[in-house]
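All protein chains of the complex are present and in place, except for one that has been dropped.
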Amino acid sequence: MKAVQVVGYHTTLQLTDIPEPTVEGPLDVIVRIGGAGVCRTDLHILEGQWEEKSGVALPYTIGHENAGWVHAVGDAVTNVAVGDKVILHPLITCGLCRACRFGDDVHCENSTFPGIDVNGGYAEYLRTTARSVVRIDDSLEPADVAALADAGLTAYHAVAKAAKTTRPGDVCVVIGAGGLGHIGIQVLKAISGVTVVVLDRNPAAVELAVKIGADHGIVADGTHIQQVLDLTGGHGAEAVVDFVGEGGATREGIAMLRRAGNYYVVGYGENIDVPTIDVISTEINFIGNLVGSYNDLQELMTLAAQGKVTLHTTRYRLEDFQQALDDLDAGRVRGRAILVP
Amino acid sequence: MKAVQVVGYHTTLQLTDIPEPTVEGPLDVIVRIGGAGVCRTDLHILEGQWEEKSGVALPYTIGHENAGWVHAVGDAVTNVAVGDKVILHPLITCGLCRACRFGDDVHCENSTFPGIDVNGGYAEYLRTTARSVVRIDDSLEPADVAALADAGLTAYHAVAKAAKTTRPGDVCVVIGAGGLGHIGIQVLKAISGVTVVVLDRNPAAVELAVKIGADHGIVADGTHIQQVLDLTGGHGAEAVVDFVGEGGATREGIAMLRRAGNYYVVGYGENIDVPTIDVISTEINFIGNLVGSYNDLQELMTLAAQGKVTLHTTRYRLEDFQQALDDLDAGRVRGRAILVP
Amino acid sequence: MKAVQVVGYHTTLQLTDIPEPTVEGPLDVIVRIGGAGVCRTDLHILEGQWEEKSGVALPYTIGHENAGWVHAVGDAVTNVAVGDKVILHPLITCGLCRACRFGDDVHCENSTFPGIDVNGGYAEYLRTTARSVVRIDDSLEPADVAALADAGLTAYHAVAKAAKTTRPGDVCVVIGAGGLGHIGIQVLKAISGVTVVVLDRNPAAVELAVKIGADHGIVADGTHIQQVLDLTGGHGAEAVVDFVGEGGATREGIAMLRRAGNYYVVGYGENIDVPTIDVISTEINFIGNLVGSYNDLQELMTLAAQGKVTLHTTRYRLEDFQQALDDLDAGRVRGRAILVP
Partner (left out) sequence: MKAVQVVGYHTTLQLTDIPEPTVEGPLDVIVRIGGAGVCRTDLHILEGQWEEKSGVALPYTIGHENAGWVHAVGDAVTNVAVGDKVILHPLITCGLCRACRFGDDVHCENSTFPGIDVNGGYAEYLRTTARSVVRIDDSLEPADVAALADAGLTAYHAVAKAAKTTRPGDVCVVIGAGGLGHIGIQVLKAISGVTVVVLDRNPAAVELAVKIGADHGIVADGTHIQQVLDLTGGHGAEAVVDFVGEGGATREGIAMLRRAGNYYVVGYGENIDVPTIDVISTEINFIGNLVGSYNDLQELMTLAAQGKVTLHTTRYRLEDFQQALDDLDAGRVRGRAILVP
């Protein structure tokens, strides 16, 4: 089958022909890829940023945001059947460790990560397991939702926490109106009664954010901290969800946070660098957020099927992977680039 | 009446004679002081560290850890009567703002803080309100419990949160086996099923911590991070309660924290300075902790009455305040110094 | 001033002239009534159903769903000023008992209930306290929101609990599409991602419920249990909110509940009569619901100001109270009858 592989760092991906994956274990599921999201992380992999962390042996197939159709299943698979439309949870998890057994499969002690440390989805077929396939509604197309598998799931996971710890009428500031921010805003409006205030440096992004549901949009022009304080009676917001995490976002975000508020860290890059006396005197919390769980992904797919969460995508043929990567790198992709084999 | 007052910064306190406080408002309560804790914060006040923050007009009476007997009450007071033994919540709160109405009175939008920004308890009498007096069991003596009003309440508040977010058998590391740490350890053992691991640089403090209930004591000698990892199968602890917050405690504490673990910030001094990528890739949380609520103080007094939380104290006559402060400054006080008028 | 009073049971209310209430305590607030809801409970009071329970001395002024303008305040009132538009929490609470201090003021140990056991709002003025007045947005009119003070607040309180214990995509069955049901449906859609299935015997009520947001409407015609099971893959709903509580509603509602589901009891009349073996083998819960807290009422007023919760009302002059009661008794009121002085 066709597959796009990492053959070395600091060099380009290569389209090659490799054997189709087959069912090896009783819980294995082979998925025919319908869409694979092209993510900035893919660029970082080629730059070698993940080389040491993943320890993956080259060559291997890249691509960690995948959806498609079930092509084959192992003997013990009971939750999907051949032909089912599915989206793939990004991790393959064991189901036996204590974290998995709490539903916190993201912290599985024995997970692998297709596209990062085993073969991923820039290909015609991919092998995962029964524990990682979420059936999606007939009304959804794999290529349309593939990018929700990782980026969207991360946004869902973070804002679902914010929804649980706020009350109707509370204010939630969303820092960053990019891809994750747009998903986050739509989810917040769909599952909570918070007032959503979105911040971004890009006026067009703010405008779009308001169009998809944000209650207030603020262009980060230097007066934005004060604008948030003004909107909140001088108190600050009960929750800040930071999809940026660099360029001073954390310092600014903390300044917008109300006493006893929660700061959700999603984007990354810079350090949180805050005096402990400020943390205790205002009694604020910092909440880390990784990708969501399998059950989170089920819920996000329900919202997608209900039309409450949508994502703009641009499709490329699998063979045009280089074009997709180049467009992403140059900022020419509107929404999310999706490879379709 | 006799009162010990701040008459200027960078100078000593003065014992003086001022009028007894009287009932002015319908919810006022005048308390005859039975014991006033001598706290390191009192030293900091004299050094001027609180001058700007509190904005208090001099002279005023110092002392923010107070217990005693109800001496007089306003017309609208229904919860205590003259003669009742009481401990004083450190804040005077409004009961009308949204925070008060959630039971989160620590974040009252209209609070005052006796001993910090209004007259405190180094005196024969103190004025507070019905909202701040907690009746204590007959078996308890004001001078024995006074220091639980602030230091103890802070420790209680933090570890009660840790107890709620852990499961029986989880590991909770307590950094710092001083006054707050000792209260925290006793409370954790009384209200939760966590395994308590205590860390301190002082071997005698560690030994005492184990005697009062800690399951494991580790002297912070350079191998302590590894010792915690060894105790937890290499995973780290589900919770770290940091009563130190300086000298590198936060960096070390984070290294002992399990994925998805909670870091409770109580002590302060240094910055939390942590890469956002570490926060999200391990999905850890930082939880700020101020003093506890009125209801927290009721619960701590219940534990005290049950003998589950005790505090070593050294009593001084009110007139000997200077000796108490000098002893505290010189590290000569075992447990907590208490002034008794 | 004019007031409508209970002068005896099993007889009509009387319009009379009584002295205006005045500020007696420091936290008292006198409200000029802008609207008083006419509730079925008012009919029950006249029938003597509350005689023993309330122990109120006759004559007294009836009316427990009130909103208006602040007319006078006591010395210690800081949260409202003369002229403020307010809605009244139905209870007058102490703010000092442990329940009040947890924000659970509905279980205040020292509360009174205007319109039930002290003078209520079928009058030009009413006395309450600072603890019971919630400022409302300029865009809201007292007569439009008065009925949210009790009936609406009860619905809000119950469905807010359901929202907290469900996940996006879960199914919540609402039994009863009357006044409370309509508020409940609007709130559920505003603050959660649950799929709302509404049941009622009245096809017109079901139709209206769907118009205001319910995802599915089912006319209770004998096949409705099966219809709910069909909608939920045979499993039943994660939550059932029962605004009826009589005529077999509880038996039917339990049959629609999923394993580990929550049954919210709001309406009353019949007994819950369920074998303990069914409770344990399916591990279901029954959750009682009284009226909401003060903070709940604040949140409901925020939703009302945002236009997310609306209530159809029919206004009557205060003098026409008998007409309003007669219309209510005869089922001639569309939405809620409101007396306007």
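We call the chains A, B and C, going by the order they appear; numbering starts again at 1 in every chain.
The rule is simple: a residue touches a chain if its C-beta (ideal position, glycine included) is under 8 Å from a C-beta of that chain, and two chains touch if they have at least 3 such contacts.
Remember, predicted model here, so these are calculated numbers, not experimental data.
Within the whole complex, the absent chain has one touching residue among A:Leu43, A:Leu58, A:Val82 or A:Leu96, and that is A:Leu96.
Across the entire complex, the residue among C:Val265, C:Val309 or C:Leu325 in touch with the chain not shown is C:Val265. From the set B:Val56, B:Leu303 or B:Leu339, the residue in touch with the chain omitted from the display is B:Leu303, counting the whole complex. Against the chain not shown here, subunit C presents residues 99, 104, 106-107, 245-246, 250, 259-260, 265-277, 279-290. Take subunit A: the residues that touch the chain left off the picture are 25-27, 76, 78-79, 94-98, 101-105, 110, 130-131, 293-295, 298. Of the residues in subunit B, those that touch the hidden partner chain are 160, 164, 167-169, 187, 190-193, 295, 298-299, 302-303, 308.
Heads up, the rule we're going with is that only the chains that are shown with their structure count from here on.
Annotation: the subunit A:subunit B pair of sequence copies touches via predominantly the same residues, more than half of the used numbers being shared. Between subunit A and subunit B, the centres computed from C-alpha atoms are 41 Å apart. Within subunit C, residues 295, 298 each touch two or more of the remaining chains.
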